[in-house]
Every structure is written in structure tokens, then in C-alpha cells.
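This report concerns only the one structure given below.
Missing here is one protein chain; the remaining ones are kept as they sit in the complex.
Moving on, here comes subunit A:
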């Protein structure tokens, strides 16, 4: 039953409707932020299509042998270059073994999708991280996606639907998963991570409605980065260039990609928050626990200056993707912020 999954009421409604009217499309895309339950929904749908004792609403019973086997996936190392089968012979999954999903995987999936079910009612395949389908793999799926046997289904799961080829998108129906609301997430975070309610709300907002991302987040580390970003903003306003250069050094000392870019993200977020204070849109602020310090920044920086900062940060981020010297880049950024 879909209700065992969190959130996304409208999607549940829609899937129930499709199941009840026998209108489940053979090519589906589940799109949405990571950690909102897309893959779980896909598996649940596969179970519903094959369930031996469906509920009156057409959903999976979650108990029959078919359902339990579909929800049971091998945990030990699989050959990632092949289809990974659940315990049910008609439900399988492919995911990128490396940077891309390979054309061999796509072809195998297309071949399998053209077979009749072995024991269930519907052969159902999930393509996880479908945005990683490379061009050849995507093309190899086109004919199958368009004209599938009546008993086969393919569900593409992706966080970045825009990265899929237009020719693929054109053949699928797209279901958009909404992020979980911060109100839904915050209590969970507070319980699991033992942080204050204020911080939990901040984390929930940062996690953009993804339970997975919220729980994975190392809040101590993030808080340290945020503190540094805040110090940068304050020093830039005070035009304390010596301090800025020290901070830039600190930033690029640990300047692995993993640290510099999150700090830049924080700079953007804090500048945005300060801006919102100026705009009087308090309820949209992310870092509610920093209210007092943000307000001080907002009082001293004009809106257009904050915009310029954000633009400069964006520019640096663009440059980082082409491998510039990080130390020089961060020096330049911070000094530029001090001067306007």
C-alpha cells in the first residue's frame, strides 16, 4: 500500500487512480529531489501490478508471496553491469555502475522487456538515476519505450529530469514528486540528530524536503562552514581585507572540492537571507537561528550590493568547474566582496 510511504499525497492518489482504471502507462518517469521516496514508490507500483491479493483500491497487499519477493532485493555484490533482479523473476532494476548507464545495460533491459512475464502479470523494470543514461543507452531504449508489450512497464527514476533526452521524455508520462515540507521533516531531524528545534528547521530547509539528505548531513561540519561564511560576510562589510585574506587561505587550505563549494553555497544562502531581511520577507529565511547576526548584516549592506555578491559567487562557481586555481579564485572573490 502506498500509505506506508511518506508524503506525496497527490502522487499516491494518481497512482491509485491509474491502477483502479487500468491506465498505468507503460513508460513512466518518477522525477523529484533525492530522498523523497521515488524508488520506493516505483517498487510499490511494481508490487501492485503483480500482487496476487490486491486491495480494493488496486494497491499491493504487501503480504502475498509476490509482494514480499518484489520488495526483497539482493544485498550482496551484484554485477552492476547487468540487470539486478529482485527475488521476483519479473521485476528488475538497472543503475549506473560508474558515471553512466551503459548501452549494454539498456539493450539487455530492452530485450527483457520484450519478453512475456514468467510468473507475475507485469514485467516491471526500474531505471535508477535515469539521467545517467548516456546517449547511446537512451537511444537504445527509444523503440522499447514507445511500443512496449502490454505486460511490460519501465519506470525511470531521476533527480534531474532535464538531463534526459527530449526523445525519451516525449515517450513517457512524468510524475513529479514534491519535496517533503519542512514541517514534516523537522521533527524527524530533531529526533534523529539531537539538535535544537531552530536548527532542525534550518536543516530541514537546507535538505530541500529530502529526508535522506537531511539525515546524511553532517551538521557539525556544515555549521563550521556556515560560521566561516558568516565571518566572510561580516569581514567584507567591515572591509577588513587582512581578515578576508586569512579566511580565503582557510577556505582554500582545505580546498578540496568538497569544502570550497559548500562554503560558497553557504555564502549564497546567507547573502540571500540577509537580503530577505531587507525585503521584509522574514518567514522565508533559512537560517532562522542566526536571525540577530543576519539582521546586522542586512542593516549595513544594500540590496544591490548583496545581489552583486551573489553574482560574484556564481561567477566563481562557474570558473571552478574549469579548474582554476582555487586559492587565487577565493582571494579574488573575497577581496572583490570587500570593495563592493
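Keep this in mind: a contact is a pair of C-beta atoms (placed from the backbone, for glycine too) under 8 Å apart; a residue touches a chain by one contact, two chains touch by 3 or more; residues count from 1.
As a working rule, contacts and distances are computed from a predicted model.
Of the candidates "Hydrogenase iron-sulfur subunit", "Amino acid/amide ABC transporter membrane protein 2, HAAT family", "sn-glycerol-3-phosphate transport system permease protein UgpE" or "DNA polymerase III subunit gamma/tau", the chain left out of this view carries the UniProt protein name "DNA polymerase III subunit gamma/tau". Contact with the undisplayed chain is limited, among A:6, A:181 or A:325, to A:181. From the options A:107, A:228 or A:246, the residue with contact to the unseen chain in the full assembly is A:107. Summary of contacts with the chain left out: across A:40, A:62 or A:146, the touching residue is A:146.
Considering the full assembly, A:161 is the residue among A:42, A:161 or A:236 that touches the omitted chain. Against the chain not shown here, subunit A presents residues 10, 14, 17-18, 21-27, 31-32, 107, 110, 136, 139-143, 146-147, 150, 161-162, 166-167, 169-174, 176-179, 181, 208-209, 261, 265, 268-269, 272, 275-276, 279-281, 283-284, 286, 303-304, 307, 310, 314, 321.
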